[in-house]
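Every protein chain but one is kept in place in this view of the complex.
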Amino acid sequence: MAFIGAGVLRGMGVTFRTFLETYPWGRVLLRGLRQPAVEGLVTIEYPDVKQKHAERFRYFPFLVYDGTPDNLRCVSCKICEQECPPQCIYITGPAKDEQGRPQKANGRTFPVEFKIDVSICMSCRICVDVCPFDAIEMDNQYELSSSERFGSLILNKQELLKPNEYFQRIKPTEASEVDARLAAKRPKPQPVFPPKAP
Amino acid sequence: MSLPSLETLFVKPAILLRDLFPESARPWVSIGIAIGAIAAVAPLIMMYLTWIERKLIARMQNRFGPTRVGVYGLLQPMADGLKMLIKEDIAPQGADRLLHAMAPILAVAPAILLFAVLPFGRYLIAADLNVGLLYFFAISSISAYAIFMGGWASRSKFSILGAMRGVAQVISYEVPGVLSAVVVIMIAGTMSTVGIVEAQAQRWFIATPWGFVAGIIFFLSGVAEVNRTPFDMPEAESELVAGFHTEYSGMKFALWYMAEFLEAFAVCAFAVTFFLGGWQGPAVPFWVLTVLGSALIATARKLSLPVRVVATALLLAAGLVWIKEPIPSWMWFLAKTYALVFVLVWLRGTFPRLRVDQLMGLAWKFLLPMALINILAAGLWWFWRDSFIGWFLSAAILALSYWLLILANHPARRFEAALSSRG
Amino acid sequence: MLPLEELKSVIQELLPGVPLDLEAGSLLVSSKDLITVCRCLKNTERFSLDYLANLTVVDYPPERMEVIYHFYSMLKKHGPVALKVKVEREKPSVPSVTPLWRGAEFQEREAYDLFGVVFEGHPDLRRILMWEGFKGHPMRKDYIVEDQDAVETLSP
Partner (left out) sequence: MSTAGELLEVSLGPQHPSTHGVFRMNAVLDGETIVKLKPVMGYLHRNHEQIGEGITYIGSFPFTDRLDYFSAMSNNFGLAIAIEKLGGITASERGEYLRIIMAELTRLVNHTAVTGFLLNDMGAFGTPLLYAFREREKILDLFEAASGSRMMCNYVRPGGVRQDVPEDWLKQAKEIVDHYPHFLDEFEKLLTENEIIRQRAQNVGVLSKELAVNASITGPMLRASGVDYDIRKVDGYSLYPRFSFRVPLGSVGDVYDRYYIRILEMRQSVKILQQALKDIPEGPAISPKGAAMGKAPRTFRPAKNEAYGRIEAPKGELGFYLVSDGSPQPYRYHVRAPSFVNLTVLEDLCIGHKVADAIIILGSIDIVLGEVDR
């Protein structure tokens, strides 16, 4: 079409089509006119409906334990603390007894305290990549908003600890890979990593 | 339910109310009733216009629009109003406080005054002035003062830029607006809005060549005068933050919005009055239309069968209802007005805005000459009014001048397949 | 793309008397010859290095800084040619190449802002990323980052 105003009218046609596509009767009408019509409304009404996230969706890290919370996989090697790009992980440990020797639980050293400042964490997943023990994994819990900066946004060890079953539930593919890897490792004696100097 | 009950739904109670008073006070009482009705209805219209706009635009953008407050977000305007009321009222430092506070009031007052001469239905008019059309133009141009007052008093660069644009735009677009309405006066022979509506009993003015052109020019200038997309230059939010009302907050800001929406509604309503037959239904009996329409739909091959069946049935049913009880005049009026409101929103949902110089160019170089030629076309049509010659001549003159004006006016590069590719 | 050795010999042919060096894949010129060499690189048909892709500075405390230019040719589609100028760290200054390549304008301002290298002849040498009145040049290796103890402030 050559006359001036045709482009304008065509543009209005596009918006009107979209307008129709958002109504069921509009879609019926469009199909009646033998036009393709898809569901036009793409909004997810958040608090009522939640977006379905991909399995790999990552938010903040958590610590995995097998069975009971004292059987955590973390040995307090501090690699993640060192590698964390925004430096949001703080580990105290490994736990020592009175003589200054590393304490062990289930044959492993463990951290006295493990804190993640989630208001600094940028969910990059590097801590998971570098962890030699698969002790830290990414959670997909994202409703953590709070008005308290220090009270509830610095997660401590208790808040971070989650069972392996939880991990298996939220990320089945990844968890089964990790489980297989750990099972292959198990017969060997667990190496104890001393904290490495940077 | 008796037949005329719907038609006189609003008139009857008013008369009953008036008759409660002694004879001598009745003219004053009826004026009071009209004023009261308009004052009560105007904010409601404005509030729900915002709701309608938000809903419709949202739908054009794959969204829901307001849904949270009330069913379908129907209470959203109330919530907004409440929010506006309790917000802090800020006047910038160094602003002229008096003018700053007066400007939004000055904007709202004429917008409400416009409703005085609006024939909502057969007997639904507050004041049937014999210069109704002139009154409309006179009152609506007051908004230029309000805009400039607000922009100037704000003491902000963005405001003053917006105000300058606003004044230039409102004044410029008044010219083609008035000239396009001249043909209405010519043909209707009256300036009273009621008279104009009655003159369209046989044929709506939009159904003539000159009326079509004049209607479009009138509507476009109206859109420009109320600063709405694609002519929302004075408040261009992507350039001037918010233009002349950048420095307004709270209820003053709400008043600006109220003025804008009321004027937008008034422009649609007056366009309906002047060109779309006002409160008149189509001149052709409605049942004829429905029968014709249903026949057309029933035989349309392009439609799928269920749609054809349902649509035909609906149309026929509507025709039957119509024969039994005519649609009341005010309903026609509102339906047509809201159809135009939909167009207004639709424009806003689709287009970017023009640039300020292009906007002026459109007014002075295109709409003005077109409106002048249209007067000639209307004269020719009137001269040979009942023959084919009048129709043909006026249509031909308009088409030719449209084409010539486009040729003379279109400096933008045509789109060519200029994008070569290599690789 | 020209091999660096060849490039060097061609330039030396064209500009006798200009000392040139090669270092780690880049051409080393002195700051006073910079404009001559750049003009040669840009205008000689053979090179046509019309596009200055990247300009930056590397700080080697305590004594020197290097200004590095990466050139490409949009016309001939070859490159890169890396050019290095070594400057004093105390009062670093090189001639500006903005008159030759407009593309250097903001990059030189950035280098000035972050490293304190003065580009002589730059039309508008102001800070660009840091605010006016900022003291120091934050990308220098000896710049003290203010809150190094960010960790401390975390516990309330």
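The letters A, B and C name the chains in turn, as written, and every chain counts its residues from 1.
Operating definition for what follows: a contact is a pair of C-beta atoms (placed from the backbone, for glycine too) under 8 Å apart; a residue touches a chain by one contact, two chains touch by 3 or more.
Model, not experiment: these values are computed from the prediction.
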Legend entry - In the full complex, displayed partners of the excluded chain: A, B, C
Legend entry - Residue of B:21, B:64, B:351 or B:402 in touch with the missing chain, whole complex considered: B:351
Inset, instruction - Touching the absent chain in the whole complex: find that residue among A:71, A:106 or A:123. - result: A:123
Inset, instruction - May I ask which residue of C:11, C:34 or C:52 touches the chain that does not appear here? - result: C:52
Inset, instruction - Determine and list the chain B residues touching the chain excluded from the picture. - result: 57, 60-63, 157-158, 161, 165, 229-230, 232, 236-241, 348-358, 412-413, 415-416, 418-423
Legend entry - Touching residues (missing chain, whole complex) on chain A: 4-8, 10-11, 13-15, 18, 42, 53-58, 82-83, 85-86, 122-126, 129-130, 138, 173, 198
Inset, instruction - With the missing chain put back, which residues of chain C would touch it? List them for me. - result: 24-26, 50-54, 56, 58-59, 68, 70, 72, 74-75, 77, 80, 82, 101-107, 110, 114, 127-131, 138-139, 145
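Quick note on the criterion: only the chains that are shown with their structure count from here on.
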Inset, instruction - Indicate the whole-number Å distance between the mean C-alpha point of chain A and the mean C-alpha point of chain B. - result: 52
Legend entry - Centroid distance [mean C-alpha coordinates] between chain C and chain B, Å: 62
Legend entry - For chain A paired with chain C, centre-to-centre distance based on mean C-alpha positions, whole Å: 42
Legend entry - Residues of chain B that touch chain A when the two form their complex: 56, 59-64, 67, 302-304, 306-308, 346-347, 349-351, 406, 410
Legend entry - Of chain A, residues touching chain B in the complex: 4, 8, 11-12, 14-16, 18-19, 21-23, 28-29, 31-34, 40-43, 45
